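Here the complex is missing one protein chain, while the rest keep their positions.
For subunit A:
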Amino acid sequence: MDTSNPAILVNGNLLPTHVRKRVRTVIQVMNSDRGSVIGKSTDDQQLVIKGSPPSTPLTRFVEVIGIADSDKSIQAEIWTNFGDNFDASSFNQLCQLANGEYQHLFL
């Protein structure tokens, strides 16, 4: 069991508070080209996800886990297709709870 390297659940608003830390978030893919993907966070902010997406086509929603390298960008290590039907609103509220009153359950 190892809890030394968690990935903090973030949305667009929470990302700036965790720069240089390992984070995870779900984005809605807006645009992708070589080297980066432009996505919309679950609280409707534009984020840049750097790195190489997997060779399989990206679904509408993608989870990325990586290091936050600025207020608006993440250097992704792991990409996971989360499908086309994802409840962004619930995930957004989860981010708020996981960083607020119930942070002790996560970090």
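We adopt the following convention: a residue touches a chain if its C-beta (ideal position, glycine included) is under 8 Å from a C-beta of that chain, and two chains touch if they have at least 3 such contacts; residues count from 1.
By definition in this document, contacts and distances are computed from a predicted model.
**Q** Can you pick, from "AP-2 complex subunit alpha", "Replication protein A C-terminal domain-containing protein", "AP complex subunit sigma" or "Barrier-to-autointegration factor", the UniProt name of the chain not shown?
**A** From the choices "AP-2 complex subunit alpha", "Replication protein A C-terminal domain-containing protein", "AP complex subunit sigma" or "Barrier-to-autointegration factor", the unshown chain carries the UniProt name "Replication protein A C-terminal domain-containing protein".
**Q** Using the document's definition of touch, tell me which of A:N13, A:S32, A:Q45 or A:T80 contacts the absent chain.
**A** Touching the chain that is not displayed is residue A:T80.
**Q** Touching the left-out chain: which of A:V19, A:V48 or A:A98?
**A** A:A98
**Q** Which subunit A residues would touch the chain omitted from the figure, given the whole complex?
**A** The list for subunit A reads 1-7, 9, 24, 61, 63, 65, 78, 80, 82-83, 85-87, 90-91, 93-94, 97-98, 102, 104-107.
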